[in-house]
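For this view, one protein chain was removed and the others were kept in their places.
Chain naming follows the written order as A and B, and within any one chain the residues start at number 1.
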Amino acid sequence: MLKIIFAIIFSFILLYSQNNSYHSPENIKYFADYLFCQSDYLRAIEEYKRLDNFLLSDTILFKLGQSYLQIGNNDLSIKYFDLIKKKSLLKSAAVNHNSLNYFFKNDPDALKNNIGLNSELNIEDSHRLLIITSLINKNIYPSNDELKLFNDSEKSFITEIVKKKKYPDYKSTLTAGALSLIPGLGKIYTKNYSDGLTSFFLTSLFTFLAYDNFNNSHQFRGYIFSFAAIGFYLGNIYGSVASAIQYNRYYDEKVITETNEFLKRNNFLIKKVNFCE
Amino acid sequence: MIKNKLEFLIFILIISSLQLSAQTDWVRWNKSENYFFENRQTDFHNHNFVDLSDTLNVDKHNIASSLVKFYKKTISDFDGDNCRFNPSCSEFFAESFKLTNLFTSVLMFFDRLTRDTNIFSQSKYKIIDNKLYDPPEDYIF
Partner (left out) sequence: MNKLLILLFVITKISLSQFDLLNQKEYADSLYLSQNYFDAIKEYKRLIFFDKENSLTHYSYNQIAKCYKYGGKFEDSYNYFSLSLTVANSYKEVFDSKIEICRLNIIQKKIRNAHRILDELEKDSLFNDFKNQIKFWRAWTFYFEMNFEKAHNLFNELNKKEFSEQAKKLSEESYSLEKAKILSIILPGAGQFYTNNYLSGLGSLAWNLLSGYFTIKAFSNERIFDGIILSNFLWLRFYKGNLENAEKFANQKNEELFNRTLNFLYFNFPEEIP
């Protein structure tokens, strides 16, 4: 009889320990991994954080860092990547991802510092990101040695950007203003062709109307049309100078946009660490 | 019950689209008070009516803005939605007067009228709420 009772009690203990509830640490971790692989990062973070600190392995810390990076919380992402020990196999990747965090925070000095503090690790990706950031933000052109870190297609893109930075295709505001003495020509110079033609048409039209009305002794209407003609003429000069400034601004923005698109296509030059199948 | 291959394909597509829709949940959100008013396509009309009255938020003592308000109440409210741009030409004038001076704002206003008359040039502007976005800040140097 006693044997039976002990067997039953033992079974219950065994079952209870084996049949974990869904909120046991092990199951929390499994579920958090599932959420992470579904890209449900915020919920994955909340689940991982339910685990006790001593259960946070380097892999979990890395996933936390990646999750925060994905949802745009760069500061917390940096914190978790920094917690990964130096001896860990994931440390190089963590440093690279932190470089990405500093890139998104627009902090090239912190990026450089991050590389300096971890120079003994294999962090080529961070070096490449720093080169691009320095080129765009500080006009620091990469040396030939630095270009060796990139593959051929990346190299050709960077060379193109360097060319655009060194020899920008700007429009001169003085030239635009001077050309606009002939109504519309200044805007045609800054490639606003239809605006230039419209400006020429309107200035000519109102000038003609002013002349015609004065000729026919309609003084009041003559003055109205003269005011309009002068307004369109001076407005065309102002607009031509403004359009040259705008042209130059759009040129610079285009360089930045092209660089951002290049980085997005190449996962910001950081090797992906894939935990999901 | 997945009845056939087509439904299975749709199932797979939906599962993969869940990856994209997970982005909704990268920020915590609360219950929407009147969820049936969210994201509703309006069936009334394709037109996007711009409320022309009282859109300015300017200093009371600004003469230009007072003139523009008077123009809106007496003329603009009755002649319909004619400006392709946002802000409208009268608002553009008031805002540029606020940012610069009378002379410059008049020049900017005539330059804006030129762009408004030019119906061919649309691609260089951002489109926000069916209007071409063209703020005065872009023309101040």
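Throughout what follows, contacts are C-beta pairs under 8 Å (C-beta built on N, C-alpha and C of every residue); 3 or more make two chains touch, one makes a residue touch a chain.
All values reported here derive from a predicted model rather than from experimental measurement.
On the side of chain B, the interface with the absent chain consists of residues 1-2, 7-8, 10-11, 14-15, 17-18, 21, 24-25, 28-32, 34-45, 47, 49, 74-75, 77-82, using the contact rule stated above. Remark: the residues of chain A touching the chain excluded from display are 4, 7-8, 11-12, 15-16, 19, 21-22, 27, 30-31, 34-35, 40, 43, 46-47.
What we mean here is this: only the chains that are shown with their structure count from here on.
Looking at the complex, you find that chain A touches chain B at residues 38-43, 70-72, 192, 194-195, 197-199, 202, 231-232, 234-239, 241-242, 245-246.
The part of chain B that touches chain A in the complex is made up of residues 18-19, 22-23, 25-28, 104, 106-111, 113-115, 117-118, 120-121, 138-141.
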